[in-house]
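Encoded as structure tokens, here's the structure I'll be asking about.
What you see is the complex with one protein chain gone and the rest in place.
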Amino acid sequence: MNSIIQYFKEITQGVGSLLRGMQVTNRYFFSPGKIVTQKYPDNRKDLVMFERFKGEVVMPHNEKNEHKCTGCGICEINCPNGTIEVISKTIITEDGKKKRIIDKHIYRLGMCTFCALCVKTCPSNALAFSQEFEHAVFNRALLIKTLNKPGSQLMKGVE
Amino acid sequence: MSNEWLILFFLVGALFVGVVVVFAGFVAPKSTNLQKFEPYECGIPTEGVTWLQFNVGYYLFAILFLIFAIETVLVFPWAVVMKEVGLTAFIEIVIFFVILGLGLLYAWKKHALVWE
Amino acid sequence: MEEIIKEVVIGEQEEYVINMGPQHPSTHGVLRLVVSLKGEIVKNVEPHIGYIHRGIEKMCESITYTQIIHLTDRMDYLSAMMNNEAVCLAVEKALEVEIPDRIKIIRTIMSELSRIQSHQLFWASFGMDLGGQTCFFYGLRDREKVLDIFEETTGGRMIVSYNCPGGLMYDIHPNFRKRVKEFIKYFRGVLWEYDAILTGNVIFRERSIGIGTLSLEDAISYGITGPSGRASGFSCDIRKHEPYSAYDRVQFNEVLYNEGDTYHRYLARIEEMRESMSIIDQLIDNIPEGPYFVKMKPVIKLPEGEYFQRVETARGELDVFIISDGNKNPYRVKFRSPNFVNLGVLNHITKDFKIADLIAIAGSLDFVIPDIDR
Amino acid sequence: MDKTQLGDFVKSLKPDATVIEGKQYTEVTVADTDLHSLAKKLRESEETWLDFLVCLTGVDYGDNFGVIYHLKSTKHGHMIVLKTRTSEREKPVLNSVCDIWKGAEFHEREVFDLLGVKFNNHPDLRRLFLDSSWGFPLRKDYVDDINIVSK
Partner (left out) sequence: MLLNTITNTLVTLSDPWWKVFYDFSSLTKGIDEGLRSSLSPFWAVTVEMVIIGILFLLFYAVIGLFLVYAERKVCAFIQNRLGPNRIGPYGIFQTVADLIKLLFKELIPIKNADSFLFNLAPYIVIIVNFMVLAAIPFAKGLHAIDFNIGIFYVIAVSSMSVIGVLLAGWSSNSKYSLIGAMRSGAQIVSYELSIGLAIITVVILAGSLQLSEIVEAQRTGWFIFKGHVPAFIAFVIYIISGTAETNRGPFDMAEAESELTAGYHTEYSGIKFAFFYLAEYINMFIVASIASTLFLGGWMPFHVGNWEAFNRVMDIIPPFFWYIGKTFFVIYLIMLFKWTFPRLRIDQLLTLEWKYLLPINLVNVLIMAFLVLMGWHF
């Protein structure tokens, strides 16, 4: 007798648990307001990333096309996997002194692991992360970027 | 429509598949890559023979199923005439089901309803 | 009669060898299991790993301690915070640096958040392994909220690189407290759905109770840690036994069960989410002001010696063993990754269960393949 | 038991073992031939009961290879570090501890795979991550110009 009671108890409990699950899914079916997906390429315009989002490393330039990179190479040393390569050149300044300035700051996006060590260790805060996240290109060569813009100068007052 | 029309539905189904497959055979690309013809096994070549004697584990269920399937032959006609025949039919089916149920209970108690 | 039937049913036959993985929906990555079957019954499981072996231990030997952080992120990417923390703690212990409370508390909150998101993903993928696809989306929906918190503060979602030797990479975002509280409130509100859809479901219970039972002796002998070990009654929570960061100042229960089956491995994780939330509750209002890092030398050199640090990640005990010869690069770094050790028990506990159970058991051990391969 | 007691106890079990009281744990160094017997005693003695093999690390020391066992007792809560070195570099061989801790099977396969240390009596000693075309990458003299880019 006990086993029969147990048998029916199992059935009612089982069916009850199934109904509880269906209650949840059914509720979501009838509440379209809870949809969480975004229509991604359509909402590009008003898609805001977090300000600290590590998209890619950039070198901010001001409106006079000046950057802060002195070409010291600390970022290159700190990068764990050789993403950054700083190529510097020597020029003679107006007052006749020799000075090493940056020629090319090469950044290989394809190798970058976004560990932020270059940005953190830069003594003159020349590097930053941008919020750009659409990195896809058809040619790997396009992932090797030169961060300083052509003709850019070292910002005044940065040593 | 009379029952002979069933052949029409058989033909429609067969034609539907046949025509579409033939059409797809014309338009679909054909590859020469032999790797594609390998049966799927998560990217690893198959080991051994596929068609082996296979322990399906529901042999007893199949035998029980056979008994119960034959039982349906009786129950379906009975169900149609149940209303008209009345009490006799009811008593008959009670006896029939009790015998069936006892058989099922026997199999249950003998642990035949456990997947081996 | 019975004997005859038995003879018919069980005939001798060859082994039926089938590959599960590396491209299989429920091996959660590139794990390959060579399964020997007899009908539907699993007779032997042989894991083949190494498809994404990157030699992290070897790579560590040629980079500095600060740079190791970005590699540990990529081991168990669901416990990135805890992996980072393990290396940082080992280095700080070696240098005997005193870490301020602020850093300790933030690290603890971050660790617990990442434990929650890891268990959420476990819930999601475990449900999917058992055929309940909706679980996957509910789990990911809730996990997204934790990842948003991470992204706001650290700039990364999974690969956070947040801890560094001596502190943290960034200070917490001004919204951090508010968002964490919002999340805890939200998640307490939806946790009952998890129970309604999976925990209480009769099909789920039938599929998981009594499946893949691991005894306490075997759990210890195989070294199964984390929720999987605690489901077998193995009290192995490092947070309790060797408290690090701020775990010595919070109250929480070590979730322990004695059954050790798939269902209790699952239940242990669900309960751990609740415990994690209570830990966060205790700490979130008590973050003291102060600096978020301790000034360290630009190049960290560990004194010669051996340093061992145990940390409880979402999947079990992660040990970092650093042998230093006094240089800026470690001489040898060993990561005792929980998944690698847990994988060793798979064959033992899946024997004589069915294919569907194999999936359930493997799912309940909650493998992260990059952590196995390292 | 605390660190000193542990050291004394190990000393009583195996008088020729070197015992150092390290910063964190008691560190015991034994000869490769004594390893298995000492490990078995440590596992089975009521006083130590080291039933949990926390970590098994292989190290390349140049002249030879070392294997370091971190052991923990779930009953007493103490930990001990057991160290041993192979006698040579060319054909490094140690005794397996698989029969004492089942979890050692995977650890030892890993050490074999990455360092090439053979373990006697291991039930299934095959390469784990890599195939046989590779050398033993965790050795310090391992050269791979294609896959290892050093700065």
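Quick notes on this structure:
As written, the chain order gives the labels A, B, C and D, with residue 1 at the start of each chain.
Basically, a contact is a pair of C-beta atoms (placed from the backbone, for glycine too) under 8 Å apart; a residue touches a chain by one contact, two chains touch by 3 or more.
Remember, predicted model here, so these are calculated numbers, not experimental data.
Interchain touches from the omitted chain, evaluated on the whole complex, reach A, B, C.
Of C:A268, C:I300, C:A314 or C:I359, it is C:I359 that touches the chain left out of the display.
As for the chain not pictured, it touches chain B at residues 1-3, 5-6, 8-18, 20-21, 23-25, 27-31, 36-42, 46, 50-51, 54, 56-58, 61-62, 64-65, 68-69, 72, 75-76, 79-84, 86-87, 89-90, 93-94, 97, 100-101, 104, 108, 113-115. Contact residues of chain A toward the unshown chain are 11, 18, 21-22, 24-26, 28-29, 32, 34-37, 39. Against the chain not shown here, chain C presents residues 16, 18, 24-26, 40, 127-138, 141, 197-198, 201, 203-204, 206-207, 354-357, 359.
Following the convention adopted for this analysis, only the chains that are shown with their structure count from here on.
Here C-D and B-C are compared, and the pair linked by more C-beta contacts is C-D.
Chain centre most remote from that of chain C: B (centre = mean of CA atoms). Measuring from the averaged C-alpha position of chain C to that of chain D gives a distance of 25 Å. We define each chain's centre as the mean of its Cα atoms; on that basis chain A and chain D are separated by 41 Å. The geometric centre of chain B is 44 Å away from that of chain C, both derived from CA atoms. By the touch rule above, chain B contacts chain C in their complex via residues 41-44, 47-48, 52-57, 59-60, 110, 112, 115-116. Those residues of chain C that touch chain D in the complex are listed here as 49-50, 53, 55, 57-58, 62, 218, 220-224, 234-236, 241, 305-308, 310, 317, 319, 321, 323, 331-332, 334, 336, 340-341, 343-345, 348, 373. Taken together, the chain C residues at the contact with chain B in this complex read 2, 5-6, 8-11, 13-24, 32, 38-41.
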